[in-house]
Structures are given as C-alpha cells and as structure tokens.
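So the structure is just underneath, and the comments pick up after that.
For this view, one protein chain was removed and the others were kept in their places.
What follows is chain A.
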Amino acid sequence: MALRILLADDEKDFVETLAERLELRGHTVRVVFDGLAALSAVAEEMPDVVVLDLLMPGLPGDEALHRLKAAQPDLPVILLTGHEVVDDTGLSPVCQAYACLTKPLSFNVFLETLEAAVRECRETASREGGRA
C-alpha cells in the first residue's frame, strides 16, 4: 500500500532520514518542521496519515493534533516523540492520536503502525459510508 505521509518533526536529521527510508519503499512523503506548517500542509493537500512530534517550536504537537482532529476527525495522526506519553485520565489531547510511539523505534513497527492506521481509518469510513 503506497501512502501519502506527512511527517512533522523539528529534528531535521532524523525526519529527513526517515522520509528517505519511506520513499525507498514507494511512499510519498512530505516533511515539515513545526506544528503550524503541519496544519498548512494538510490544508494544501490531504495526506493518508500524519506523524507528529510533540515538542516542536511554535505550535506544539499536542495543540497541532487537537486542531487537526477538529478539522479532519477521520485523518489518522500518530505521535512520534522523545518523551514517554503517559495519560491515565484519557483527557489529554494526545488521546486523539491513533498511536503514541517513542523514539527510537523499529522502522518495521513504525511502518506497520502507519499502514494499520490508514487501513482502519479507511474501513471505518467505508462502514459509515455504507450506513448513510
């Protein structure tokens, strides 16, 4: 499954290398370096999945996630961050993410998570479309 992936992370060395690996596998990747740029990129061209870092200059990832989900509830968003995300309350905006992954992680696990997020999102959309 070739995906259109938006990666938002201010760690340029990391995100550009990750993008290159994804592109080698046939995916189309757009890279941005802060939360506001992620919102603009989604408004310009809808990706299949968004990957957000949490701690970014300007608009932090959790706020970007909140705004993205408000505008595009069906768009799967995955958090990929250097901080362990712990939220026992279920109230944090990060709970809107499909998954919270902590760096460094296996590339295969990352890829499987991306594909699962898009597949589930499409299946949900298809079911809801069938009911309508």
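Going forward, a contact is a pair of C-beta atoms (placed from the backbone, for glycine too) under 8 Å apart; a residue touches a chain by one contact, two chains touch by 3 or more; residues count from 1.
Criterion: contacts and distances are computed from a predicted model.
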Hidden chain of the complex, named as in its UniProt record, picked from "OB-fold protein", "LuxR family transcriptional regulator", "Histidine kinase A domain protein" or "Pyridoxamine 5'-phosphate oxidase N-terminal domain-containing protein": "Histidine kinase A domain protein"
Candidate in contact with the missing chain, chosen from A:Leu3, A:Leu18, A:Ala97 or A:Ala117: A:Leu18
Hidden-chain contact residue, picked from the options A:Val42, A:Met56 or A:Val77: A:Met56
Positions on chain A contacted by the hidden chain, ascending: 10-11, 13-14, 17-18, 20-21, 24, 55-58, 60, 81-83, 102-105, 107
